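Only one protein chain is missing; all other protein chains are in place.
Our next item is chain A:
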Amino acid sequence: MQPIQNRSWALLFLGILAVTLFCLDIMLGSVAIPFKEVFRIVTTGESENRAWLFIIEKIRLPKSITAILAGCGLSVSGLQMQTLFRNPLAGPSELGITAGAGLGVAAVMLAGGGSASMYAISQLGITGSWLIIGMASLGSAGVLGLILLIAGRIRDNVILLIVGVMIGTITLSIISIWQYFSQPEQLQEYIMWTFGSLGGVTGYHLYVLSGVVVAGLLLAFASSKSLNALLLGENYARSMGLTVGRTRLLIMLSTSLLTGSVTAFCGPIGFVGIAIPHITRSLLGTSNHRMLIPAACLTGTVLLLLCDVIAQLPGTQTVIPINVVTSLLGAPVVIWIIIRRNNLRSSFS
């Protein structure tokens, strides 16, 4: 039972890494706070220094939690898509799902006129966050539905991927047209959003995001049996009693919720969705979704926390956009995995 043992070691290692990075992420930032104080604030919620208390409770903790939510959400959404499309290159950003979410966000930000900027929406509190999550999820679901419709007719994975990229391009063009006719202030708002940020989610938003992401993850975990059956292909899945249409719908719902909500609040974070499932499969050497889904959550958490730590450029006052870091860090990782394993195609799902 060698592989099983390796698997539990890998999971333990990931868990420790995640906890360490979580602590590091809370400790580091533009304001230096002693470790003792950070620990006290997190455990007891009290501190003599009001500013430190505010920074930890209102800024760093929500940001770290957002990083975890985004990491879990995007990884699991990518994992489900790769299994559903039986395609190692499927992922929320690759098939245009993120672009669809972006269209939903753009619809809220740009069409709403000056009154509907992100700032204004955050003032709306819970209603606004539901609005933006709803629109982004609808946008993702729209694109995903379109791709699924085409996938029913086209069996070829590469062609499907090209179609996905094209749909993504169309979606981005619609956003561009929208931007072209928008006011500069609105544009700036939207462009800032496209850089991606884990820091903008506070208060009510965090509760809403947590709720939606947890719901999406539970849905995904509940589909793990169906996802396993789908590993052998749709015909086998159907012969084993799977109602393929309903399963597709459930997976689509989960994927749209996860991608839509994370993208709505954190911007289009590329790359995590395609890379993490591969890294997780390589680490664990399994395709069983009952293990892969929790493990992908852990790996995603580790990666996004790490990216967030790096994005703060420890020791400086500057913070660079998270989207840049995920791509700069993640792309070489995937290239490395592809070159090292060279069997991505045969073992992807």
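The definition used in the following text is that a contact is a pair of C-beta atoms (placed from the backbone, for glycine too) under 8 Å apart; a residue touches a chain by one contact, two chains touch by 3 or more; residues count from 1.
The criterion applied here is as follows: contacts and distances are computed from a predicted model.
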Protein name, per the UniProt record, of whichever chain is missing from view ("Peptide/nickel transport system permease protein", "Iron(III) ABC transporter ATP-binding protein", "Carbon monoxide dehydrogenase medium subunit" or "Yip1 domain-containing protein"): "Iron(III) ABC transporter ATP-binding protein"
Residue in contact with the excluded chain [from A:I41, A:L242, A:V272 or A:I322]: A:L242
Sole residue of A:R7, A:K63 or A:R86 that reaches the chain not shown, by the stated touch rule: A:R86
Contacting the left-out chain in the complete assembly, out of A:N228, A:T259 or A:Q312: A:N228
Absent chain, residues of chain A that touch it: 3, 86, 222, 224-225, 228-229, 231-233, 235-236, 238-243, 281, 285-288, 290, 343, 345-349
